[in-house]
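The other protein chains are all here in position, but one chain of the complex has been omitted.
Labels run A and B following the written order; every chain starts at residue 1.
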Amino acid sequence: MVEEVRDKARELLSAGTVECVIGYERATDGITARPLFAYSPEEADRFILDRTCVHNLARYLLDRKGKPTAVVVKPCDSRTINLLVHENQIERDKVFAIGVTCPGVVEAHWGETTEGLQSRCGSCPLEVPVVYDHLITVPGERQPRTGFPELEKLEAMSPQERLEFWQQQFQRCIRCYACRQVCPGCYCPICFVDQLDPMWVGIKIAPPENQVWHLIRAFHLAGRCIECGECQRVCPVNIPLMLLNQKLTAEVEGMFDFRPGLDAETLPPFATFRKEELEAER
Amino acid sequence: MSRFLSLDGLLAWLDGLLKEGTVVVAPTLVEGVSLYQPVPAAAEIDLDGGATVLSPKEWLFPQSHTLFTVERRDGAAELKEGTFDGRAVLFGLHPCDALGVHLMDVPFLAEPADASYRERRERTALVGLSCTRCRPECFCTSMGTAPDDPAHLDVMLTPVEGGYAVAAASEKGEALLASAVLEEKAVPLPEPPVPDRLPTEDLPRVFRALFGHAYWGRVADRCIHCNICSYVCPTCYCFDVRDYSRGNTAERVQSWESCQAPGFARIAGGYEPRPSKAAKMRQRFAHKFLYFPEAFDGPLSCTGCGRCVRSCPVNIDIREIIGDLQRIGVSSVGSGEKQD
Partner (left out) sequence: MDMNGGPRIVGFLCNWCSYAGADMAGTSRMSYPPNIRIIRVPCSGRVDPLLVVKSFQQGADGVLVAGCHPGDCHYTEGNYYARRRFALLRPLLDFVGIEQERLRLEWVSASEGRKFSRAVASFQEELERLGPRGHRG
């Protein structure tokens, strides 16, 4: 099926349908993958497709607004396209989505990969991309959906235990903002942490400030996070960021029966309301 | 080299230093992540690990710290400097990280010296650990050091059977070893591992010639402009300083910053000198391979530790870039599109 990706890319580039095809190529460790931006049919020869292809390439559409671009998207990644189209960040007709079905991806960090799949693959509601202009079927069986097991572990703890757990996690945060930069939902021209007046967070790197950063970023993605897991993957100090996003995903789904990015039309929960509904207090 | 320190002797020596109030900063596992941190006991040190995720520059140049506080009390203002007035040992430095400390000294100790850095630097002894193996990303020999290089250290330890061969590399080191139980023992030193070599010849000149090349845009396509490379690097040293005030207290905080961050180079009026992804991404390499050697008349600002290679989420590989630049070569100047 990797030949299908290469063929399609060559076809699109030769015909001038797109200026660039974003896919995956082998990284310099010979084991993991990295994004490849192919601008010519010859460059498309380098594309690969396998379980190390973890990156959400659709995020790069934000860098290429208005430019016809093809992008290889797994089911989770394809939700990005719906999200960004709905939020008026990209034009649908400038994107050619090369959708690939996905049996799950492994944990991949430079120099090593795991045997087993990423835990988020177990919570994925999709087998086929939700939006595509061409579909490539990848062989392999998917893990059945198992909910969010790590959430249950945390919810079983007392508030004090949870407080200590997160203190320990946020202690390691170095505010590299890789989580923000890699996230397709984080595209504010000036992020709230970079605001000077008022200076909500500032430059101090310490657990209290780190907590404000992570909580508010998670909240800004509530009802918008498409669960690509990139934030957790890129974190250089292994903070389990997806726990925050999964918690909110579960709450949003429970309260509003909504999961973002499955289509480009449905209004997200914070953009709408029902006159009679949940009472928040008590 | 004929002095030997057993493993137990090493732990006892460090615990002894801890007991007298010396801060021992060493690689330790924090929830499975290897970091340089002050350790409460020698047993907490991760002696066999590879490179830490962050470099030891964190100790001499903290991620975020208060330079001073000012408190207004009874009409008068009282200034308290954030000093470190203890003694410290930075333990377990591989030669790449020792070189990193030396390269940090270059800008920070040049007159007028950075007072906070100098204070910590003078009060910290550097104890090195020779490398028994190379990681796939290592390239220290291309940057002027080697897995067994004792330069810039106060004490050098080389792992051998049952413990370590010990060499003092300075007076400070000799004094530090006074409390260690050393044996006179002929210990054969292992062959140091050999990392891959990169073509770093004439790199500043090549870099300058290829500054405007379209190559940078191609690599920058996948850069996400986070701060990871700058933060894990032993020799990146950009920082920001900001004042915080609340009621009667004000504090001045210094904190790491990265040239990759949005708005890093933005100046009053909103002008961005480095608006393109290419220019932003290129900047880090330009600093390391062109501006730093030119400004300080000498070494490249890189130690070959490979941390940026390992931690970059999109595999922007400094080794690949060096190789590519040499491959594109000075001869092809003019054949690439102009950038910005």
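Everything that follows uses one rule, which is that a contact is a pair of C-beta atoms (placed from the backbone, for glycine too) under 8 Å apart; a residue touches a chain by one contact, two chains touch by 3 or more.
Everything numeric in this text was worked out from a predicted model, so none of it was measured.
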Chains on display which the left-out chain touches in the complete complex: A
Residue in contact with the excluded chain [from A:Gly122, A:Pro207 or A:Pro240]: A:Pro207
Full-complex contact with the absent chain, from A:Ile31, A:Leu117 or A:Leu154: A:Leu154
Where the missing chain touches chain A, by residue: 154-155, 159-167, 192, 200, 206-209, 211-212, 215-216, 218-219, 222, 243-244, 247-248, 251-252, 255-256, 269-270, 273, 275, 277-282
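Note that in this section only the chains that are shown with their structure count from here on.
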Residues of chain A defined as touching chain B within the complex: 27-29, 32, 34-37, 55, 59-60, 63, 109-111, 168-169, 171-172, 174-178, 180-182, 190-191, 194, 199, 202-206, 230, 233-234, 236-238
Residues of chain B that touch chain A when the two form their complex: 30-33, 35, 53-54, 63-64, 135-137, 218, 221-222, 224-228, 231-232, 240, 242, 244, 253, 255-258, 261-263, 277, 309-315, 317, 319-320
